[in-house]
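Every protein chain except one is present and positioned as in the full complex.
Let's look at chain A:
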Amino acid sequence: MSGGQNGANETVRRRAVLTSFAAGAVGAAGCLGRFRTARSQKLPGQLALEVVTLPGDADPVATQIGRRLAENLETVGVEVDLTLYPEDELRRTVLIDQEYDLFVCAHPNIESPDALRPLLHSEFVREPGWQNPFEMTDITIDELLEAQRSQTGPQRRETVTELQREIVKNQPFVPVAVPDAIQVSRGERFTGWETMTTDLARTLATLERTDASGDTLGLVSTDGRLTQNLNPIAIEYPSGHQIIDLLYDSLGRYDRQTVRPWAAANWDVSTANGDTVITASLRPGVEFHDGTPLTAEDVVFAVEFLSDTSLSEFEVPVPAPRFRGRTSLIEDVTAIDDRTVELRFSDANPQTAVRALTLPILPRQEWESASKAVDIAGVDISESVTDALVRENLDPVGSGPLQFDSLAEDEELVLTRNDSHPVHQTPEAFPDAFGAFDFERVRIRIVRSDDAALGLLTDREVDATLSNLNPSVVPRAGREPAVDLNVEQSSALYMVGCNTARSPLGNPHFRRLVARLIDKEAVRSEILGGFARPAVSPLAGTGWVPSDLQWDDGDPEVPFFGTDGDLDTAAIQTYLRDAGFEFSDSGELLEQ
């Protein structure tokens, strides 16, 4: 510094001191600048990623996929933290707060191409629930998702093929495997068992009582949430809700991926001014469990309520996340008369539009009051959450073929047959797949583990499992006499989701690496015991996958980076260096 040179002259001492200060300040500023430049150019630290998934008690398959991924990422030189969350916390972290790098879990149901729209369209980036939790914003994918919605026939198939290729190229999430639904039953008291998945109304209708005295159907589930929350629209509880859905009616119900008339006797599909219009006529005699008749006005209310549970009271609409994809299709809904309702869809082909007919019909008297903001002890905690989305609804009033009877938390849920329901009064008026229930009561017992569930079944305490079993108990179930195994392809999908808003997962090359670190064949054979199919496309559980995206002894797009479970680390390092990544001398992968 220059201060010392002026200090020799006594008369200008004070001045000199001031000068020296100024000079020193300039010097220090220069120093700081150099320091900052040097700092920003210092070697980046090791890349750290957090993988979040469920604990073994909740989903052992997800935990194992997560552990294998974490180990392989560590081998590549990434610092990994594998964090286990219980189901509701995982949903909060991933689907609401989006505070994660990678997550592993099963998407409950991807049954049609339009189910991909809320999942991946950039329009849904800010919404909670399975609404673009990957924060994916890709113009090509957006355009294809919009196009398939209004197209029909071969043109739509071509778009959906193109869409799948685009998604698979980008890997916003890695489709890992489509698991089978595995359930067990015994045939002494009821015959005609099928797996109880999305088409539960059909499954229960096929059951035949063999013993006149056995009026109660005994089921067992490992999902305790069935006794904690009976809200059909709650965001934290999207899976395992098939039985709750039977407390409510919808205009149509799914039967083997086709929507068939249910509360509606029939519907007409027409096209007017480029819009698709569905006019549905309600069946006579449908009543809510409290005795009030179900009218077209209730359908209008339900659609409007599910589209905005604040009923336009909040500045920003608060849609029910579970039904967001379906409500977003509907342009307008009107009651023509008491029994006729008209739904108008813009940019939606009839095939996509009928999905909206599966929305539950909620009684206005029960739900209108739930449109206010959530408050705790009288204080509004959020302008973006309504009471409807968080209420437990432990005394549900619907109009469905089953009716709530009683529950004991974590012990059991009892439902009774709603004898006044048209499906029990006039089953012949319904499509063939549906029919009356041959039991008067359903008693669902709650246990913690598959082993305990199997124990109840072998002790003849229950007739079947309602929840899906882990493949690891299949050998034990097979050894039990008089216990039948029901296996069916499910529409669930195990996936590894990437938070594309976080570096380096915004980089498609890195996401493709993540995909190539997952040995999907080993997931199928070792973790899922062969009861699954490896997935290439997100639509792997449907008939929409083109031949070039079928699993063929390996993934055609992102094959496993190694052989027999061993990673080819040299090839991975070359791949990453080509993509612009660097490694430290000790083999750590560095932040970009």
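The criterion applied here is as follows: a contact is a pair of C-beta atoms (placed from the backbone, for glycine too) under 8 Å apart; a residue touches a chain by one contact, two chains touch by 3 or more; residues count from 1.
Keep in mind that, in the parts below, contacts and distances are computed from a predicted model.
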item	value
Undisplayed chain, where the name is taken from the UniProt record, one of "NADH-ubiquinone oxidoreductase chain 49kDa", "DNA topoisomerase IV subunit A", "Molybdenum ABC transporter permease" or "Membrane-associated phospholipid phosphatase"	"Membrane-associated phospholipid phosphatase"
Of A:L47, A:L82, A:V259 or A:A356, the one touching the omitted chain in the full complex	A:L82
Contact partner of the left-out chain, one of A:P60, A:P317, A:P546 or A:G562	A:P60
Residue among A:I278, A:I527, A:V558 or A:I572 that touches the chain left out of view	A:I527
Residue ranges of chain A at the interface with the undisplayed chain	55-57, 60, 63-64, 67, 70, 80-86, 89, 411, 447-449, 451-452, 454-455, 472, 526-527
